[in-house]
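Below is one structure, written out as structure tokens, with a few remarks after it.
The complex appears here without one of its protein chains, the remainder shown in place.
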Amino acid sequence: MSGKPLLTVKHLKTYFEIPSNRREKQYVKAVDDVSFVIREGEVLGLVGESGSGKSTIAYTVMGMERETGGEILLDGVNIAGKNGKRPRTFQKNVQIVFQDPGSSLNPYRTIRQILTLPLKVHNIVPPAERRDKLHEILEMVELPDTFLDNKPGTMNGGERQLVSIARALCCEPRFIILDEPTSSLDVSIQAKIINMLLKLRNEKRLTYLFITHDLSLMRNISTRVAILYLGKMCEIAPTETFYRKPLHPYTRMLLSSIPVISEEEEALKPEKTVPKGEIPSPVNIPSGCCFHTRCNRAMEICSKEDPVMREVESGHCVRCHLFRDCPASGQI
Amino acid sequence: MDEKLLEIKGLKVWYKTYRGDARVVNGVDFFVRKGEKVGLVGESGCGKTTTMKSVIRTLDEKAAEIPEGEVLFRGKDVLKMKKPELQKIRRHDIAMISQSPMSALNPVFTVGEQIMDIIRFQGDIPKSKAYETALQAVKSVMIADPERILRSFPNQLSGGMCQRICIAMALVTPRELLIADEPGTALDVTVQDQIHSLLRKLVSDRKMSLIMITHSLGVTRELVDRIYVMYAGNVVEESPTAELFRRPLHPYTQGLMKCVPRLSGGGVSAGIYGYIPDYINASPGCRFCPRCSRATEACRTRRPPLVSVGENHRVACFLYERDAGKEELK
Partner (left out) sequence: MKAYWFKFTRNKLSLLGLAIVLASLFFAVFAPVVVPFPAHIREFVDYSQASRAPSAAHWFGTDIFGRDVFSRVIYSFRGALKMSAIVLAIAVPVGVFLGLLAGYYSGTWVDTVIMRVTDIFVSLPSMVMALAIAAVLEPTLTNAMIALTVTWWPWYTRPVYNLANAVKKEYFVKSAELIGASKAHILLREILPSCLSTIMTKMALDVGWVILNGAMLSFVGLGEQPPIPAFGQMISDGAKYMPNQWWLTTFPALGIAFVILGFNLLGDGIRDMFDRGR
């Protein structure tokens, strides 16, 4: 693999209590025992449909949601368990870019004010040098200086996302979580932003956790991909392997459903699996393997026992009874 | 089969703003034949939804003005119709389903009540018969346990389920034309896939015409026979599906195709340089000109007309005017 582990997530659980009349408490298990390691320089992609927990993982790591169990390690130091409060170093080194450009920027503040906040809080540069620093950051995201005195309302979605990215870069972070940063943007603007992100990653030696539901996009930005279903990780593999040799039935189902625009891509898709049914409600997760109700290869054991993550080949792990002969994986 | 069910000629729609008139739809020609499936592709702001809304006239008449154009449904101009005739078309002939199924349904009434309301708008239909029809409609969109669904409220159903209900509501009476405005956008990919298959099946079973509005080229490739590509209020390219993907001609279409991330990998293109133009102070020339790497002087001053470059394949670009001339000479 690449560099040393930057962010490690061990057996992370985030459950939300829902009010119920029954005696036992009812939970939505948004994230249910997820573990992964992100190394320096990587782009780990989290892919999944609604209810998969991919955004919740991001929010839990950032401290926006309180974890119910498990550890979150930054550079080997566990930062979980403190009621969502994150140390100063974390606040500087780990940043997040949200999906909705409309609500990620305060409509009543100018871009200058928005970008100066992180500079001030973390004392990145002394006040005298702030103007130059702002210019430098806007240059990185290819926005003109004239934008500094504008408010977000005068900008379009793509520009606002670039400002969100610029804000993340202000703190000179090492790690950025991107939660569906381009999902609400047109494909031509998306292309520009993705290119920007890849360029920045190379220039600034950044590590990304990239979340999206768009598998085609994921193919082009990530170095490793993990797929989630109802709060559990189903498969994780280096990108090329993930797309060439998808193993988990859910992965194959998802890959076979995506619309593509060329014959050659069509040929790359696994054989068409008609998606059966719909994603169950996260309150009523099926017994055993949570996917068995929609799986075209479900066996008897699937409704009874929840499979564990097994390493099929180096770096490629699957959580499925079809591979129960493979060795269980340790930390990925 | 060749008869044009809906034909839009030279449609212009202007939104009134305090800075002036935003010329959102700038002379659009469009048609759908009986039984045909047509896709209208474009990015946000290009005017595709506005164009379709003007077909059933759901645009706010105070804010939007239609200075020019005809919308001919079965030969009669919808824009000039009086209310009763327009209502008849909305009830019997054309249906439109929208992007967000959750907000298209009234949260205060059960799904069954809403479907039956639509049925009973048709005329004096007794409640029991309306219930039977509603049940049939829900079954036709492949919903298991239809009785329970009819008793449910929209917020108890998932997005995919709501979208199916919207489709059922649209098709509860036989229609000639279904306009689907990005029906899968708010849904997961697997559910979107199911909805598209459903649409395909229903449209072919009932021999309806379908207009699919979307921003996704991949979706149109799977679903429709012919594609219109719109940019900034104009149709820039019009072609049968396979031909468009084999030979995209307009610089915008080509740019768009390059921007779509490929399953085969290979990185992402640099996007299309520039921004969507200002609709208020619109240039008289080709609206894509500032972003086009192959723009000529003519592009700045005149709007290129749609010229034929092949079998049913037309492009609005001066680059092909010469070739089109050659085609006609042959």
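As written, the chains take the letters A and B, and residue 1 is the first residue of each chain.
Basically, contacts are C-beta pairs under 8 Å (C-beta built on N, C-alpha and C of every residue); 3 or more make two chains touch, one makes a residue touch a chain.
Nothing here was measured: the structure is a model prediction, and the numbers come from that model.
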Checklist line | Contacting the left-out chain in the complete assembly, out of A:T68, A:Q91 or A:S183 | finding: A:Q91
Next item on the list: Have a look at A:N78, A:S103 or A:S314 and name the one touching the chain we're not showing.
Entry: A:S103
Notebook entry, point to check: Looking at A:K29, A:K54 or A:R167, which makes contact with the chain not pictured?
Noted result: A:R167
Checklist line | Interface with the undisplayed chain - residues on chain A | finding: 62-64, 86, 88, 91-92, 95-96, 98, 100, 103-109, 113, 117-118, 121-122, 164, 167, 171
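Keep in mind that, in the parts below, only the chains that are shown with their structure count from here on.
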Check: Using CA atom averages as chain centres, what separation in Å is found between chain A and chain B?
Finding: 32
Item checked: In the complex with chain A, residue positions of chain B that touch it -> 43-44, 158-161, 188-194, 197, 215-219, 221-222, 245, 255-272, 275-276
Note to self: So in the complex, the part of chain A that touches chain B is made up of which residues?
What the structure shows: 49-50, 156, 186-192, 194-195, 198, 213-217, 219-221, 239-240, 243, 253-254, 257-262, 264-265, 268-269, 274-275, 278-279, 281
